[in-house]
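My questions all concern the structure below.
Of the protein chains in this complex, one is absent; all others appear in place.
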Amino acid sequence: MTSSIERHSFNRRTLIKAASASTFALAAPRLSWGQSKTLVAATFPGTWSEADRQIILPAFKAQTGASVTQSIVLGTDQISRLVAAKGNKPPFDVAFFDAPQVIDAVRDGLIAEYPAAQSPNFKDLLPAAQNKWGPKITMQVIGIGYNPDKIKTPPTSWEDLWDAKYKGRVGLTALNSQLGIAFIAELNRIRGGTDDNFDPAFKALRELLPNVGAIGANLGAFATLWQQGEIDIAPYNFNFVQTLKAKGVPVEFAIPSTGPVGWSTSLHVVAGATEPELALQYIDLHLSAAIQEQMLKPPFDVIPTNAKVKLEGAITKSLAKTQDDLAKVRTFDWAKLNPQRGALIDRFNREIKV
Amino acid sequence: MTASGSRLILPLAALFFACFVAPLLVLLALSLHSDVAMKAWTIGNYAKFFTDPFNYSILVDTLLLGVKATLVCLIFGYPIAWLCARASARWQSVLLFLVILPILTSVVVRTFAWIVILGRQGVLNQIAMGLGLVHEPLRLLNTEMGVVMVLAQVQMPLMVLPILTVLSKMDPNLADASRVLGAGEWRTFWKVTLPLSLPGIIAGCILTYSANITAFVTQSLIGGARLIYMPLHIYQQAVGANNWPFAAAISIIFMMAVIAVVAVLSVFARASETYGRA
Partner (left out) sequence: MAERNSIQWDAVSIKLVFGLLSAVALVFLIAPTVIVLITSFTASQSLKFPPQSLSLRWYTALWDADQMQRAAWHSLVIASWTTVISVVLGTAASLAIARSRSPLLRAADLVFMSPLLLPALAFGFAALIFVNKLGFTPSISFIVLGHVIVCVPFVLRTTLAALSQLDPALLEASESLGGSAWMTFRRVTLPLISSGVGAGAFLAFMASFDNVPVSLFLADERSEVLPIHLWQQIETNLDVRTAAASGLIVMFTLVLMLIAEKFAGLTRQMR
């Protein structure tokens, strides 16, 4: 009995040592990380979070000495979180929106007007990109992604997805991302539906299901499906294809015969931001010609909006030769589609449930 | 025990009341309203859940998933506990170490490993194709079978430990008596060991079952978008659709379901304990 007491007894000295060590450790964060400022900025998963991390964050740190915490959240989820935090401190200071979200954000008072006067690079943007609520920093285009190793002749039309020879090889992504919504909207348009009637789209989806191999719950899971060779053909975003290609995954981008479909993407200062000056500098950095030229290069191939930057690389090869061509890319009436988003997601989940 | 000694429970009780009971009561209240500001009472959320086949099919799928995964845990977990109970002290420690290690490693890490294992070009398919068992890679990711497999691995320690506890405490004289009376090892197992270890089995099943059906990370990372179980449904409604009252109702229904299953299994547990004593 005594030996077990000896073995298990806490030596008073070790106890004091442990206690003081842990108190120091618990207090330490105030010492080490309190020095430099941190900006919390939202960004999209995939190409953009990686481009931001590799190009913007180091440049921002060099320019301002502040570090950035990335909030990798889809546009619609950013809106939800800003709405939930209204009246309190917003979860992030810089919002990264696709065109549809800007409409909702302005209506709900979630973003502040962009102080263009204090943003030196703003005037270099293409006229269409200079928006008072926040500059457009790029454009996203969707088309058909396919595995060139398995599919020798590039697909030419959306209808190819329904081809019986791709049974079990087709991939889809959930409607929580813009890619998903844009595909359903385009599908609806091709099959004769209107913004008020999505029945043709869902009828086509039902017909597609036997061909579907897997549906990614989110963009990351979708990228995994490509990487692990689970799917060979799917609607995909031009930039994501380039980024995956750079990682050694066999994937190519093809424009369907009906033409590419796209939308603009922009950055905004959130209303009530905790670090508004840092937020402004962060966004302004995205607008500079030097940065946009870097983002233009592989593996990101981000379409630029600065008038001084010339298109090159994969963009001119697969997408468009000039900015005028890009301006002709078809887009949607987001004001009409936005209110239907919840219902579309619900309907989609019901259709695909096994 | 003095009354003052009993008062030692008060700090934790106070914390639980403030941080556990109160939030759950608020959750219940929210589920009975139609809006987050809680201005209008309604049972609409519950009605919506039970009248829509989409919703209660998710509940049924989840409960069945638990059964399947728990069965797999039992079939593979019992032998480990059985082996461990018979091992020498040193091997026991080694075996236990190996059993506990997975449950202490982050669930995100382990589930992520399974993505690498179960993929079309993953380890399992490489082995299966290499051995010539299949000619086409098996689809294991995004299938229920894949989810069952991963759940069973992730929660297996919860099955092994209670069974091991019971087996270690079992009176060895009983098994010896059985053998002396001429019964073979298998007969001894079925007639003596197994019934006496029933309390441990049921305790293991309770822990494993509730862990399996609430395992959000594993279900969604391995299952994908087409396999919707209750945890993902709650998350989609709470965060995706921002429908907090409905999400609250689903949460309450889910909790009731878990409590019901655990209660039923606990009744069996108590019955099985008297079985051993008789």
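Labels for the chains are A and B, by order of writing; each one numbers its residues from 1.
What we mean here is this: contacts are C-beta pairs under 8 Å (C-beta built on N, C-alpha and C of every residue); 3 or more make two chains touch, one makes a residue touch a chain.
Keep in mind it's a predicted model, so treat the numbers as computed, not measured.
Residue B:V99 is the one among B:L32, B:I58, B:V99 or B:A225 that touches the chain missing from this view.
Of the listed residues A:T69, A:T156, A:N197 or A:T316, the one in contact with the hidden chain in the full complex is A:T69. Of the listed positions A:L110, A:L205, A:A221 or A:V302, the one in contact with the omitted chain in the full complex is A:A221.
Residues of chain B in contact with the chain left out of this view: 1-2, 4-9, 11-13, 15-16, 19-24, 26-27, 30, 75-77, 79-80, 82-83, 92-93, 95-102, 104-110, 112-117, 121-123, 152-153, 156-157, 161, 164-165, 168, 182, 184-187, 189, 206-207, 210, 213-214, 216-217, 221, 230-231, 234-235, 238, 244, 247-248, 251-252, 254-255, 258-259, 262. Seen from chain A, the chain kept out of the figure touches residues 4-5, 8-10, 22, 25-26, 29, 33, 40, 45-46, 49-50, 57, 67, 69-72, 84-85, 88-89, 91-92, 218-221, 223-224, 227, 247-249.
In this text, only the chains that are shown with their structure count from here on.
For the pair chain A and chain B, the distance between C-alpha centroids works out to 35 Å.
By the touch criterion given at the top, residues 77, 80, 83-84, 174, 176, 213-217, 221, 224, 228-230, 342, 345-346, 349-350, 352-354 of chain A touch chain B in their complex. If you check the complex, the residues on chain B that touch chain A are 54, 57, 115, 119-122, 139, 141-142, 220-221, 224-228, 236, 239-242.
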